[in-house]
Each structure stands twice: as C-alpha cells, then as structure tokens.
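Note that one protein chain is taken out, while the other chains of the complex remain in position.
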Amino acid sequence: MHSESFWRKDIFSTDHKTIGKQFLFFGIFFLLFGGFQAMLLRWQLAYPGQPVPWWLMGFLYEGTGGIIDPDGFNRLFTMHGTIMIFWAITPILIGAFGNFLIPLQIGARDMAFPTLNMISFWTFFLSGVVLLLSHFLPAGSASGGWTSYPPLSLPGGGIPGLGQAFWTLSVTLMGAATMMGAINYIITVIRLRAPGMTYWRMPLSVWGLWLTSILNAIFVPVIAAGLIMLLLDQLLGTQFFVAGRLAAGGGGDPLLFQHVFWIFGHPEVYILILPVWGIVSDLLAIYSRKPAFGYKVTSICMSTIVVLSSIVWGHHMYTTGMSPLLGKAFMFLTLLISIPSSIFFFNWLGTLWRGSLHFDPPMLYTMSVIWVFGLGGLTGLYNATVTSDIYLHDTMFVVGHFHYTLAASVLFGGFAAIAHWFPRMFGRMLNPLMSKIHFWGTFITLNLVFFNMMVVGYAGQHRRIYNPSEYEFLQPLADMNVFITYAALVLGLFQILYLFNFVWSLVKGKVAETNPWRATTLEWTMDYPIPHGNFGEIPQVYHGPHEYSNPNTDQDWAPQTVEIKSS
Amino acid sequence: MGKIKKLLPGGIWFLDPPKDISLDGYRIDKVIQYTDFVITLYFAIVVIALVFFIWRYNSRKNPKASYDHGNQKKHLIMTVAMGLLVFFSIDVVIETMSFKDLKEAFWNFPKGKDVVRIEVMPQQYAWNFRYAGEDELFGTDDDIVPSQNIMHIPVNTPIVIQLTTYDVIHSFYLPNFRIKQDATPGMVTAMWFQAMETGQYEIACAELCGNSHFKMKGYLTVESEEDFDSWLGSLEPEGTKDELDDWGAEEVEGVPEFWAWAWKELK
Amino acid sequence: MNKAIQLNDRFGAATTGKLGMWLFLVMDALTFGTILIGGIGLRNAADVWPTAGLILNVPLTAFNTFLLICSSFTMVMALNGVQKGDRKSFIKYLALTIGGGVIFLGVQVYEYTHFILGSNELGVVLSQSGFSGTQFLPFTGMYGAVFYTTTSFHALHVLTGVIYLSVILTQAVKGQYGSDNYDRVEVAGLFWHFVDLIWILVFTLIYLL
Partner (left out) sequence: MKDRRKAYFMNAVWLAVLTLCEVWIYGINIDRIALVIILLAFTITKMMLVALVYMHLRYETKFLRRSLLVPIPLAVFFLWGVVYDLSFNWTTM
C-alpha cells in the first residue's frame, strides 16, 4: 500500500469508507444545528414573545431585544425542516451508511464510480455552505416553510431579500449531489456484488439503501426541475407559479408547484425511512440471534411501497380544492400502503418471537423503532382519510405524525446504525452505559414531545404559528405547549450527552474486537482498520445474511463466507 | 358508535377539540373516533407483544434462539392475513365512512333559495367578506362588504363560500366546524357548512402566508335569521366600482377577477 | 487495485460505465419530462395559447433538427471508426459532430437574439398572439417562460455535450482510444444521442404543436 498525502487520504478521498465518515460528521453537525433551532422553536411556542434565555443563546436575538420576532420564527421552522430532512437525515443515513455499508456488505472493493462519489460529497458540502451562508444575508434566510410554496416564496410574496433564492439554490445543489450518489449506489449493487452474493442474499440494509437510491434516482430529478422553474421565477421573473393579482400579463399556476413538490415530496419521506427499515430488519435478526423472519417477504414489501409511494402524492393536497375523482383515488392508493407496511411490521415482531434477545444499545434503539414507527405509521391513516384530513391538515397533528415517522423512527434508526457500526468505522466501541442512558432519556422525552404535539393538533392548533395565544380556542392548550417545551429541552440535553459519548468514544472508547456483535455479514470479516480496497481477496458468499442459530453450526452464527454443511 | 365513545371517554388525545357547532362536523369526529379505537387496539397488540417478547425471550431466559426463517407457506399466509386484516378493519372502514360523508355532506353543495352565499377573499393578513345584497348578485352596487375580519351568518342555514385570494395562498379554517379550504390565487375554490348554534367563533388561517400568518384571525358570529338580516341591513352597500379601484384591479391589465366576481356556479 | 469482479447479470455485456450513463440519462429524461409536463399542464389550463409557428421560426428550427440528426450520424460513424481501429475517420467524424453541435448552438443564439432584440414584425405577430410589445422574452406570459426554459435547458445540454466531446477529441488526438478501448467514446456518444432524442420531442411539443 503506497502512502497517500493527507489531502488525498482524508479530504479528497475516493475511498467509500472515508467519504462515508465525512458524510457522518457533516450530518451530525447539521443534526445538532437543526435540533438547536427546534429548541428555539419550542421556546417561542411555550413562551411567545418572551426573551430567549442565555442558555438557549439568547444573544443571537440581541437585534430584536432578545425575543424571536415573527419573521425569525418563520425562518426557524423553515430552516429546521429543510436542514433536518436534506442536510441531517439524508447525509447520515444515505450518505454515511449508504457509502460505508453498500460496498462492504456486498463484497466490493469500492463504489462503481469512486471519483463521482467524491464529487458527490463535495457538492453536498458546497450546498451546505450555501445554506449556512443564507443565515447571514442582510434580510435573513428563507422563511416560506420547507415546502416553499409559491407565490409566498416568490419576490411578490412578501419575504424580503434573497433568502428564498438561496434556499432554492442550495436544495438544487443538494439534489445534484444526491443524484450522483444514487447512480453510484444503484450501479454498485447491480454490478459489484461478490460471487455468490445474489439479490436474495443481500442484507436487508442493502435492500433498503438500494431501493432508496432508486427512489432518489426517479424523484430527485423531478424536484430539480421544479426548483429550476422556481429559481427562474424568483430571480428572472418568469411566471410559472404566479397567478392572480401578482401575475401581471397572465400567469401560471401555484398548484403546479405543489404537484411537482409532492410528486417528489411523498417519495422523499420513504427515501428517508427505507434505509431504516432495512437496518432495523437486519439488526433485529442479529440481536435476536435468529434469521430475519420472512426475509423475502420483507424486501418484496419494501419494493411494493417503493412503487406505491410514487402514486399517492395528492394526499398532501386534499384541501386545495382537488377534484372528487383525484381525492378518492389518492385516498385509496394511500391506504393501500398500509398492507405492505403492516406485513413487514409483523415480520419484525416475527423475528423477535422465540429469539434470544440481547439488549445491547443498538438493539434498544432498534426495538424502539417498532414502537415509534407503529405510532407514526398508524397516525398516517388519519391524514390519509380525506374527511379527517380536512380537519387535521396543517395542524400540529400532522407535525406530530411526521415527527414520529421522521424525527423518531428515522432518528432511532440512525442511532442504532451508528451504535452498531461504530466499531467498524472507528475501531472503538460506543460507551454502552452512556448509550443506554441516552436511549432511555431520548425514548421517554421524545414520546412526550411528539405524542403531545398530536394532542394539541387534535385540539385544533394549526402549525407554523408564532403565537398560539392569539386565538381563544388555543388558550386552553397553553399548559400543554409549555409541557412539550420542557420535554423537548430535556430531550435536547440528552442529545448533548450523545454528542459527548460520540466524541469521547472516538478517542477513549474501548478498542473493539473484529466482530463484537457476532454478525454474519461481510463487513465484519476483516481487521480494523479496513484497508483501501477492503478485501484481500474478494470473498465467495455461500448463503443469506442471517444464518443465526443454525443447528448445523457449532457457534450460533455462520458468516456468509463460510459454507454450512448440512448434517 | 356510541359504544366506542363509552370505551374511550374523551378519546385518546386527552385534550378536546373546539366545540363542534356544525351540522356535519360530527361525521369527521366519528371517523376520527373509529380510527382512534382501532389503532389503539392494534398498537396495544404491538406493545403487548413487545413486552411479552422482552420478558419471555431475553437471552437469559431463552439462551438458544429457534432457527426459523419464517419463510414457510404458513408464515406467508399468516403475514398476508395480518396485512389484509389491518386493511379491512381500518382502511376499508374509514374509507367507506369518508366516501359516504363526502358524498352526502362535504361535496354535496346545497343549492336553491335559502342558501346564504358569501365570497371570501383573504389578503396578507386579513379576511374580506362579501355578501350579494338585495339582488343576490355579486359585483353589483348593492353588495355588502363588512369591515375586515367580520363575518356573520344565520344559524341553521346552509352557507356556501367561494374563495380566491388577493396575494398568496391562505386557508380558511373554522375549527368549530372541523373544516378548512385553501384560497389559491388564480382560481376559485368552494366549501359549505351550516351552523347549529349561535355564538362568537374564530376563523384562522391555516396556510403559511408570511410573517403575520399567526394573527390572521377573523370573527364569525352565528346569530338568528332576524339578527343576521338586521345586521346586514345596518351596513352600507358598497359601491363596487370605487372599491375595485382601491384594489388596483383595473389598473393592471390582464388581471383575472379576484374580487366581486360574478358568482360562479358550482359543479 | 484489482478489477472488481463482474457478475454475469441480466444487463449482459453493457459495461459499468455504460449502465451508469444510461441511468443518468433516465434521470435527465425525468427532469426534462417534468418541465414538459409542467408546460403541458399550464397550457392545458390556459385560456389562450399562441399558435406555435406564428412567433417561432419553424423552417429554421427544422434545419436545426436536421443538423442534430446529422451530428448523431457522424457520432456513430466516429464510434464505428474507433471500433475498426480507423483513427483518421474517428477523429474526422468526431470533429464533424462537435461542429454540428456548435452550429446548432449558433442558430439557437441567432433565434434568441432575434427575439430579445425584437422588431416591428415580431411585434405584429406577438399582438396577434395576444401579447404586447415588440420583444419576445422569458416574461412574455406563460408561453415565453415555457419556451425559454425548455429550449435553454436543452441548449445547456448541447453545450455540455460539445465540451464533453471536445475532451474526448483531445484524448483521441493524443491517441488514447483504439479498437480495444472505446468504451468512453461510446458512453459520450450515448449522451450526445440523448440530446438529439430530447430535441426531437422538444421540436414537436414546442415548435409544431
């Protein structure tokens, strides 16, 4: 192995493992950033118009007398939503674990296009810089919501300055990076699987990441086109999405943007959660020492959801005055998704059934996904129904629903993945005690926060409002809003513990053995540090990824590279 | 449905929604209550299963896992049956309820003489309302436009609303009626409802529309037929012409009608 | 680093680079598709829409279409050349292809400047289509937005293709390709033909219909 300079090795590296780690640090930074914004949001919702205390960095609001002003609040949730979805979850789950796991788990030496992979990360990085810079614009960052509906997001909509244009630009760049990643992941899985690694022998994590990439490949181009049109409207003054008074000389249609946005936007939520479904299915098997229940059925269900997810976007638009035909069609198609969802959900329980459960930290995070995704998924049904959505649309109920699916399920999936693969990435174990404290603290407070969001939503509180006490019918909810905020602050404190644990374990954690979890998949077959090129010799794969407790083996696991002789 | 209510006093979302004073709001509450009931049931099953597995199959109690891929025919049948059970016990039921409600109520616009028609045109950040006046035609000189954010309706009378907007998208949200409808520039949308009780209620804007979205509030007064008539009678009819000039509608060429449009017939 | 092991999969002999390019082209087609779908949707909902040939120059653009077809032809001829090991014809046809692209762009720039500078005749046809002014700009109603966005996005692709092929050409001149090493030429060709393919659709949807 020839030695490489620091720049080639750690910065502009083409090694998928290094790029994966870069994505991980990048994502964690934005997770904290967006999470901090959530704390400020919660402060405002509980104590509208009261000065932000010093321990929430009140000095940030010196210009407005220590309080968050309405514009500032709108910027907060816009940036919070955008950052969490595109710059925190996407890099952590798809960028970091997609990069790290796909080649290792299928037995490849690297991605199919390593240089493209590096460019993808640096484009992503650039998009993040543009996004961060937009916070320093004289008129402030974007404040049109993460959905950025025109005409509000256009110059005539009343948001001053270039914030919206920066938002559009950075999301477009992010999309370009995601598309490069998608090409890489898809082709890698198609082409670079080790001998014997058939599709039906891939770990479910790879299935999830691969399906995610397919969705990315199909739908990110759609939003890219939409964003290009939006950007032209914002900067050049074309009129795709303006109508009514603002459209001098005949205009376009704001509904077109909503369609384009949600044609992408709905698949996007599955883009975020599919890796987690895969990872959870795998980890449940590992920590139950039992093959994943209904492996094939689970991957077929995930694929079915991929197909269905592309034809249900209209359920975000029930109140726009949609035609009865479309309304009914979208409702029916949306509800269909609960069939494959409940099937693989049932399979998760099936994996636990008669297993031998080891409650290591990754398992705790994983099992909690069953809880939070159950709640998040089931509450999707209220939204999917046209009549109940007429009431619940744009209320905190929807916010609660998607924090259960996104901020809870996806986040716990991410925590599980980090805890599980930390020894592979960094050669050390994440401290189990701190992990367990973090788990319990997060699990309890998170439920208090997000369940009660649904409670206030059901009680009528609409979303994106600066000051709920403006309305009489929301005044009985004031106490609950304060309670949610305290729960959220405690939740935030536990994340500080997590950050500490992460950094501490990085330098001081117990040095890990090669395969501490006794897992069967290929990434655990080589010693740390894994060299550039991963495998000395490309391994031969003999069986599926979940051979645990096979009676024909002496130990309770059989690596995929070891042939099992039936007795 | 009464039985379900008894099972779940107050529902699972322990804070009550605003009082329902509408003719059809109960339909929405009913769908939600049914969904509450079944998802609680399923979620309870999940939690019980989880707790049982943790207690029974933890590695201390069950050091040896059974080797089972769950890929036999019986497993397949079981899982698919589970999926279909969820689908038929939740989805099909709420879908049927919802379709029925839409057909009978929400998408079934009342027509005829005793309907009160109102045009709503939100702007950043206020609500404008317009009543047709004596001649029952909009865009004529006897239209009545109360001051901003003030809306009155008679009780027990169907109200049909048509909306468009002056600038960005807003959403006309009546928590006490369980409904909302977006107002989008360049198009006219519609909704209808009927109040069953008199009183003062709030109108909110449910779609982000700028920095004062949070206080884009209207006041809805539901009153008896006579009170409503005398309230309408006490207002000066607005000369449409001048007012349109104020809005600048006629200065910009090619601007579609967005205020005082001739009432568009409903499908 | 060893060459990665390739499975005998159902994509047959297509190289990994080629598969990557095909996937990219599908994604690119979806981007184009969305812009076109948006245009169709807006047009369908619009009250009036100008007849295409009134404002746009159909004969000139038909020539441009012909030009792209020819450059697609020269591109495959170049590929044929390199596959045969005929370096001279390879370089000749590649250069011709690039030339075709450049002329295409030139014609389009001519068309744009004509619209942007405006003229009285243009003013006449514009007013027949319900627009005012003597210039046809991206802000000239929905129609201008759809026309300019679609065609300029395509022109951007032609430009990318010209640069891409120029890189291939310099490498070719240095002697990088031969009858046993032409994969990159073929992949670049795929991109070039795709630009042609999209143009065929744009020509019909924007200029003829």
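Each chain carries a letter (A, B and C) given by its place in the written order, and its residues are counted from 1.
Following the convention adopted for this analysis, a residue touches a chain if its C-beta (ideal position, glycine included) is under 8 Å from a C-beta of that chain, and two chains touch if they have at least 3 such contacts.
Predicted model only: the values in this text are computed from it and were never measured.
Can you pull out the displayed chains that the omitted chain is in contact with?
Those shown chains that the absent chain touches are A, B, C.
I'm checking contacts with the chain that's been left out. Which of C:125, C:159 or C:197 qualifies?
C:197
Give the residue, chosen from B:187, B:203 or B:260, that touches the chain omitted from the document.
Among B:187, B:203 or B:260, only B:187 touches the chain that is not shown.
Mind pulling the chain B residues that touch the left-out chain?
162, 187-190, 264-267
When the complex is taken as a whole, what residues of chain C touch the one chain not shown?
Within chain C, the residues touching the omitted chain are 10-12, 14, 19, 22, 26, 29-30, 33-34, 37-38, 40-42, 44-45, 53, 58-59, 62, 65-66, 69-70, 72-73, 75-77, 80, 83-84, 179, 186, 189-190, 193-194, 196-197, 200-201, 203-204, 208-209.
What does the interface between chain A and the hidden chain look like in terms of residue numbers?
Per the touch rule, chain A residues meeting the hidden chain are 218, 222, 253, 255-256, 259-260, 263, 310-311, 313-314, 321-323, 325-326.
Note that in this section only the chains that are shown with their structure count from here on.
Report the inter-chain centroid distance for chain A and chain B in whole angstrom, where each centroid is the mean of the CA atoms.
So the centre of chain A lies 30 Å away from the centre of chain B.
Hunt down the residues of chain C that sit against at least two other chains at once, touch-wise.
none
Could you check chain A for residues that touch two or more other chains and list them?
249-251, 253
Taking the touch rule as given, give the residues of chain B at its contact with chain A in the complex, in rising order.
Interface residues on the chain B side: 11, 13-18, 27-28, 31-32, 35, 39, 42-43, 46-47, 49-50, 53-54, 57-59, 62-71, 75-76, 78-80, 82-84, 86-87, 90-91, 94-95, 97-99, 101-102, 106-107, 124, 164-169, 171, 173, 175-176, 178-182, 184-187, 189-190, 202, 204, 206-215, 217, 248-249, 252-256, 258.
Which stretch or stretches of chain C touch chain A in the complex?
1-2, 4-7, 9, 11, 16-17, 19-20, 23-24, 26-28, 30-35, 38, 41-42, 45-46, 131-132, 138-142, 144-145, 148-149, 153
Going by the contact rule set out above, which residues of chain A touch chain B in the complex?
Counting only chain A, the residues touching chain B are 69-71, 74, 143-145, 149, 151-152, 156-159, 242-251, 253-255, 288-297, 319-321, 324, 327-328, 331-332, 335-336, 338-340, 342-343, 345-347, 349-359, 367, 370-371, 374-375, 378-379, 381-382, 385-388, 390-391, 393-395, 454-456, 458-460, 462, 464-468, 470-473, 476-477, 480, 546, 548-551, 556.
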